[in-house]
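Each remark here refers to the structure printed beneath this line.
Here the complex is missing one protein chain, while the rest keep their positions.
Labels for the chains are A, B and C, by order of writing; each one numbers its residues from 1.
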Amino acid sequence: MIEVILVIIVTLIASILTLLQEDLLKVAILSGISAVGIAVLFQILLAPDVALTQAIVGGAITPVFIALAIKKTQRMEGE
Amino acid sequence: MSYYDDFLNFIKERYSKKHMTNENVSGAIASELIVISSLLITALLLRHISVLLTGIVIIILIMLIVSNLPLSIKLFDEQDDSLDKMMFYTVITLGIIVSLIYWSGF
Amino acid sequence: MNYLIPLMVIFPIFAALLINLFGKHNKTIKILSFIVAIILPLITLFASYGLHFFGGHKPLIDTNITGLPTYITSTNLYSMHPAITYSFTPLTKVFIFIMCIIVFLSVFSYLTSEKKASGSFLFLVFMGTAAVSAMILSDDLFNMYVFFEIAALVQTGIVIASKAEDNYETALKYMILGSIGGPMLLLGITILLAITGSVNITDIAIIISTVLIKSPISKAVVLFSFALILFGWLYASGFPPFHVIKSSLYSKSESYGSSILQAMSLLTLVAFLIAMARMFYLINIFNGAILIVSIIAMILGVSMAVMQTDFRRMIAYLSVGELGFVGLGFGLGTKFSMTAGLFQGINEMIVTALLFLGLGSVVYLTNTSNIRKLGGLISKSESMAIMVLLGGFAMAGVPPFNGFRSKFMIIHAALLAGYPEVAVIAILISIATFFVFVKALHGIYLKPQPNDLEFVHDSIPKSVIFSVAVLTIMCLILGLYPEIVTVPISQALGGLII
Partner (left out) sequence: MMISTQLLCLFAAGALIIIGLFAAIFIDNIIKKVVGLSFIEEGVNLFIICLTYKEGGIVPILAPGMNVNWFAQNAAYPLPQALVLTSIVIGASTLAVILALTMFLYKKYGSLSAHEILNNKYDMGDEE
């Protein structure tokens, strides 16, 4: 039980922190952390295949997309 | 004709920088009439629920409409292409639909 | 097993991929897409009615398996649909056939009026056709959701592929709003899946009407999922609060694109509306909710259309407003009114395609869509002006066109169902529609021609005139012989809605 609570707290804090960042690269990384947290929850909820997909797509591919978009645009929000 | 003059003056004040034509004014007046008449008739549909409620709603509607003239220009301003307004109305609608259907379905 | 039914979806997807493959060879894709566009309506025409179970997994009740235990044969499990099921009824036939005709005419006028055909645009068009055909064929909610998302992406793509200004902004707005609408629809579908254990609409309808509606607790869950699916439906069909983005989507696309876009959103609307009507018809506020949403759509759409000076935007708002009539038919809740609503949907699809294609020729000639800058175009092409005028009559509901028939049926149904207010609103909206047309036609064709009006092209391509003429003739035929469409629709509705 305690590990579930921990994972949920990490996921939610990561997703809230995502929205508070000024640095967009940190946004990419934190969204990856939150997606991996959800993947762990999927594993706990008896869905290992979904967890794998979520870990790859949400934890690796999406942050890379966002990072590429940042590279082509701007890194800091306020500029 | 005073209503028409008021209307024309209002629009001219509002869009004084741009040139106005008959088309804009006629469109605005037509839209105004459509909105007012159809809103009042739609409110009549409430009589299938309760007649008293219909009366109250119609009186409130008339007061709201009279105090907010001209409606069509205000509606037009609310429905421009800006994402902020669309997003706001989307979330509001989601809230209204879910709560209304959930509580009135029993 | 009828293999033409899945072919309606598979063939356009395959064709789209093939066209994308030959994207560089202009001549090849032109010939290829022309052939595909001809074959598409033919498939629909020759397919026979029936069900198609993917993988051949029929419900247990239809198979010859004997000796099953009683806990299967005595429960709902025995009649559940394990496979994705496509059902091809007269209703689906009519809708897909007309959609395919519109796709054919749009693609035909695109191919002949543009020198260089864009492979990606044709890819998107055929992908969209496949998506909406699958949506209206499918009996499976999740399948509908997947194709709904594909259709949303395709609509964005068609707007991106156009040359109008500000098209990227509009596409981005649509996608951002879609990331609220889509997940909410999915959430609604999943709640139904959780409480019934199936995503098949027939199964869900049976379970809701026999079990879930009886107990207040499970009814609350059904209501919650109805609210979410209703919200997703608003996004799919462009009812308020999504009417602004939908109409701006139509106006930011090429005219060939817009005529396909509006047909796509109409088919999406009809598919989800029928699904909702089948699942939730026993909920007492179902009809009221649909009715109110449709009336608000009509008022806002038409009152916004009246105030526009860009004629593409005008027709876009009008088409959103007229979609309200389809919802109105379902909101009234009788079989006659539903038939009228679906008939209006078909007319709406034809007439809006006519207007987008016909007035698209004005953009082709002058490269502007602002009524202020236009005028006197009747000297350029009288035939087009007359056909657009007839299209406007058809949309506003002037006899003997199809719009008159369907609107008359809806008003009649409203009076029969005891809602005279609805009839009055319908008449008001029709009058406003007519007003919009008089304004647009005067501005474009009859007003004296401004001195600074410059022409990009000298004459309208013959193919566009041909396409618009075909659509006008379809309007006239449906107006004179509405039985061609109403009889199959009402037959199919009798079987669908229990």
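As a convention for this text, contacts are C-beta pairs under 8 Å (C-beta built on N, C-alpha and C of every residue); 3 or more make two chains touch, one makes a residue touch a chain.
Just so we're clear, the structure is a prediction, and the values are computed from it rather than from any experiment.
S.K.: Checking the contacts here: which visible chains does the omitted one touch?
M.R.: A, B, C
S.K.: Of C:180, C:389 or C:431, which residue touches the hidden chain?
M.R.: C:180
S.K.: Which of C:39, C:172, C:398 or C:417 sits in contact with the chain that's absent?
M.R.: Final answer for the missing-chain contact: C:172.
S.K.: Among C:44, C:225, C:287 or C:309, single out the residue that touches the unshown chain.
M.R.: C:309
S.K.: In the complete complex, the non-displayed chain touches which residues of chain B?
M.R.: 15, 18-19, 24, 76, 80-84, 87-88, 90-91, 94
S.K.: If you put the missing chain back, which residues of chain A would it touch?
M.R.: Within chain A, the residues that touch the unshown chain are 1, 4-5, 8, 11-12, 15-16, 18-19, 21, 24, 27-28, 31, 34-35, 38, 41-42, 44-50, 53-54, 57-58, 61-62, 65-66, 68-70, 72-74, 77.
S.K.: Contacts of chain C with the missing chain: which residues?
M.R.: The list for chain C reads 142, 146, 149, 153, 156, 160, 166, 168-169, 171-173, 175-176, 178-180, 182-183, 186-187, 190, 193-194, 197, 199, 248, 307-310, 313, 370-372.
In this text, only the chains that are shown with their structure count from here on.
S.K.: Can you give the whole-Å distance between the Cα centres of chain A and chain C?
M.R.: 37
S.K.: With chain centres defined as C-alpha means, what is the inter-centre distance between chain A and chain B in Å?
M.R.: 43
S.K.: Where the centres are mean C-alpha positions, what is the separation of chain B from chain C, in Å?
M.R.: 27
S.K.: Show me the residue ranges of chain C that touch chain B in the complex, using the header's touch definition.
M.R.: Result: residues 170, 173, 176-177, 180-181, 184, 216, 219-220, 223-224, 226-228, 230-231, 234, 240-245, 248, 283-285, 289, 291-292, 295, 298-300, 302-304, 306-309, 371-372, 419, 421-422, 424-425, 428-429, 432, 435, 439, 443 of chain C touch chain B.
S.K.: Any idea which chain B residues touch chain C in the complex?
M.R.: It comes out as residues 21, 23-24, 26-28, 30-31, 34-35, 37-39, 41-42, 44-45, 72, 75-76, 79-81, 83, 86-87, 89-94, 97-98, 100-102, 104-106.
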